[in-house]
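Take a look at the structure below.
What follows is an incomplete set of chains from the complex, kept in their original frame.
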Amino acid sequence: MQPLANVTQLKPAARAGAIEVKNVGQVFKTRSQDVVALEDVSLEVKPGRFVVLVGPSGCGKSTLLMMMAGLRQQTAGTITISGAPILQPDPDRVGVVFQEASLFPWLTAEDNVEFPLALRGVPKAERRAKAQDALKLVGLDGFGRRHPHELSGGMKQRVSIARGLVQDPPVLLMDEPFAALDEQTRMTMGDELLRIWAATGKTVVFVTHSLTEAVYLADEVIVMSARPGRIVDHLQVQLPRPRTYEMLSGDAFGSLRDRIWRHIRKSA
Amino acid sequence: MQGSLAINLARIAIILAVLALWEALSRTGIVNPRLLPSASDTFATLGDLLQRAAVQKDLMVTATEVLTAFALAVPFGALIGFLVAENRYFADVAKPLLFFAFSIPKSIFLPMFILVFGVGFAQKVGFGFFSTIFIVIMSTTTAVESVKVEHLTVARSYGATRMQTAFRVYLPSMLPVLLEALRISMIFNLTGVILAEMYASRDGIGHQIATWGENFQMKQLLAGVVMVAAIAMTFNELVRWVETRCSHWRT
Amino acid sequence: ADTIRVGLPTKTYWPTTIAETAVRQKLFEKEGIQAELTIYRSGAETFEGMAAGAADIILDPPSLVSAGRKKGVMSRIVANAAMGNFGWQLMVPTKSTLEVKDLNGKKVAITAAGSGSDLLALWTIQDKKIDFTRVPVGGGGLVPNLLAGNVEAAVVYSPLSFQISKSGEAKSILDYSTAVPPNLTAGWIVLDKLAETKPQLVQKAVNALYGAVAFMRANRDVTVKLIAELYEMPPEIAALEYDNTIMKLETSGDMGAANVNAAVQLSLDLAKLGGLKDIVPAEDVISTKFKPVPTKP
Amino acid sequence: MSARIRISAKTLRYLIVICLIALWELLPRTGLIAELFLPSLSSTLIAGWTDAGEYGHALAVTLYEVVVSMAFACGGGILLGAIVGSLPRPRILIMPMVSSLYAVPLVILYPVFTVWLGIGSESKIAFASIYGFLPTMLATAAGIQTIDPQLLLAARSMGATLSQRLVRVIIPAAIPTVLSGLRVGGALVIVGVVVSEMLISSAGIGYLISRYRTILDSPHVFAGVLLVLFLAIGFNAVIRWIERKAAIWQTGTRAGQANDDAAVGALQPAT
């Protein structure tokens, strides 16, 4: 385990949206043995970048996201967001879309989306309007009054994405948000996300298993290895924006995808 | 594990603090020591009482009655509660009636128990059972209702029988609520038996306690209360032990 | 051997001493019967116990017999146990300077509405021509409330009354054993059915009980020790209980005696004060069939 | 399909109630049970009617005590139960102590309590509040533990404060358990008030019950019992009303699925 001694100094001047992860480790204590989920992970994300995190199942992607969100404390190292260490959840700095939809079953889709706004005391009319917009964005116009159990798996996930979007934080962490979606919806939503990102200048950290999606969306792709999770590659995707579907068949795209693929194949 | 040590220490500290406060209140005379004998006096009396063969016998009698009533009430009540929750028709018929029965002070019915069982073991157990069963039924019903549908669906898809669903899905998901209910039931059960003993009895600790109370023997009364509370706490700890063994999957 | 189930209203009450003495001196055995003692929470509960068939012979005041007959429970007093409220006192804290007449407009604790202490309080109001509020506080609440000053006075039963006057916490301002004219405060009661079907058993039981009374009168030390043990009290207080209560109990128990009818009537009249409406004629609550022949130890 | 069954369930329930009422009248009349133990319904009603004023006053006193205690017991119990249940440390530390505290037979100590609280309504309210508070709190805290931790995580990520998590996540998610806590706690409050009135007091239904009982006036005793039954019926009606209001919150659990008609058949396990 890393000692906590090498804590970085606060950088008060750092811009909103910057993420700095330094020598972070996470050890889970289970009854039988200790599980080292992440070991010595360091990465730096400049504000406004779209970063995609890929890696084999169980390598610690969700765990890393949870730590960035302040929902779990790392057992070693430090995480700084917008220049200040993140010690507890702070919706003004970071928003999360979870891997499992985790909607509140007693609220309708629209109330679920409004939830984070309600917490902040946004007036009813304003948050209703925002929720409607977000639901329209994810293609769930007209489903606002349904309860989660009346929605399909993909619809629940989309409500969850909408809930993440209305929060509008400078850093958005998304854990496999499109996993339950069909390819068409997935593309539409990917483009939509890129549009919002470009317009708002958010920093996005996005976990996915689709390498095509990874390259299509990312400024940078971070590749993690299997247990214990470490960073094995950090690629810059130099493809021009806006991205188009034609690029998918280009050479640059193919070679990036291949490079990631080799890493994953090696470590899975 | 070091966490549980700290918690145990904290718990002991709280208990000691309460005892110290009790002792201080009484010693300094802030509270009339005749009305609230000091903790040390009470525990000294408790020690004396426990030496007595008669008190030991009373405790044994009460413990037997309490355990018998409990052993009868819990499975029986859980079964009814389960039926009520499982079967809509039965629920519609019985739920309001059961709930209604629960909100009536049970001690009104003590004479009826003497009428049916006479005075003795059966009557105490009967009343203990009667005081407990409704809360068991109600808690079981609620516990059943909080079971997740997906889990039931999974079990159904594997063709689980009624019994299998009950024991393999309902029981584990209901466990926290059920254990809490068990605790509360035990307390009702204990109170029920003691009330019955106070009402009419040849032996049992409740009968003793009533006498002490009516004769303003505060030391004995408090010691008796401590005894009963100790029985209940022992049981509590037992439930808690089961709880920690069964619920480690919750974090 | 037949078993007689004796129902007693409270543990620390003289009937318990009588029955326990009869058991320990093997008086029931000498009569060729066995006894089983059950202690109830109060007079009314004891009566219900008998009505429910859980007790054969009980000790209670005539008023309950009367009320019971109106409610379909046919019983009678077969032996006269006491002709006064021995040891019952109206008490105030030691520091208090209040007299009985000063209690006008004050609060006086009783155990429960309609109970023996309530009747005595009502009698006090009527007899002393004063008015005070009767506050039911339960047996366990009498002394605590008196000491805490929630009430100005309390009607206290024996031996609690001796205990707190001995300890110097309270003092008596009215002794009901002498103040109230003699009336039949308690007697041994059996169901009519039992009296008809097993008169022998009833006769033997009262024999043993009055044998016990005789024994107690003759054996002060043994009895004081027994009281101290039963009541969990120091011997001094047990001695007070012996002198002021046990020694005043009826020794013959004969319901045919000349003064009995009037004594029962007075007792019922007092109960009327407490709100008893179900009054039957005095002769209906008593039975003269059994005249106790005290068993010799 | 369930409409017919539902009606007949209701009918059956009424039939049971009618049978009980008939038994109440007939058993004492035929002499199968002595009037001392169970006076006939008619004589009970007559007793109650002749002293209607007295009973009315008693009911007012008891009702007041019940309502106030209910606010303390249920409100406080749910709130504290939710707080304690959602914080693991205090839960482990406090809960066993609280349930042990509840194990102290309060009824026995009640006469002593009156020394400090007096014998008026205050002591009844205090007693009934404690009596109903602990089960409500314990039940709520237990219910909290069945909540999906993922939901709490989500709320935390959105910056919900402790009180927001309590009101917006924990309580709604624990609604079925909270409701049962309410039921149990409320019922106990009624019992607590009546019992404490029976023990020590000079007003209220419990006082009337124990007073008439001391002089074996069973019709008047049961007139009081009848009033307690009415209190229970009234309380039941309130709870059912709340339950109906809350039904929408229970989606996703067994209780909520009862509303989904297509799923009703699905709730029966295969045999």
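Letters A, B, C and D mark the chains as written, and numbering starts fresh at 1 in each.
The rule is short, and it goes like this: contacts are C-beta pairs under 8 Å (C-beta built on N, C-alpha and C of every residue); 3 or more make two chains touch, one makes a residue touch a chain.
These numbers were taken from a predicted model, which means no experiment stands behind them.
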Inset, instruction - For the entire complex in this file, put down the subunit formula using the displayed labels. - result: A x2, B x1, C x1, D x1
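In this text, only the chains that are shown with their structure count from here on.
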Inset, instruction - Would you indicate which pair of chains has the most C-beta pairs in contact? - result: B-D
Legend entry - Chain at maximum distance from subunit D, centres defined as averaged CA atoms: A
Inset, instruction - Would you kindly tell me how far, in whole Å, the mean C-alpha position of subunit C lies from that of subunit A? - result: 83
Legend entry - subunit B and subunit C: spacing of chain centres that average the CA atoms, whole Å: 36
Inset, instruction - Could you list the positions in subunit B whose residues touch two or more of the other chains? - result: 35, 111, 115, 149, 198, 210, 213, 221
Legend entry - Junction residues of subunit C - those touching two or more other chains: 48, 52, 139-140, 144, 147-148
Legend entry - Chains touching one another, given as label pairs in label order: A-D, B-C, B-D, C-D
Inset, instruction - Mind listing the subunit C positions that touch subunit D in their complex? - result: 42-44, 47-48, 51-52, 63-64, 67-68, 71-73, 112-115, 118, 133-141, 144-145, 147-148, 150, 271, 274-278
Inset, instruction - In the complex, go through subunit B and note every residue touching subunit C. - result: 32, 34-35, 111, 114-115, 118-119, 198-202, 207, 210-217, 220-221
Inset, instruction - Using the touch rule from the top, collect the residues of subunit C that touch subunit B in their complex. - result: 10-12, 36-41, 45-46, 48-49, 52-55, 139-140, 142-144, 147-148, 159-160, 163-164, 169, 231-233
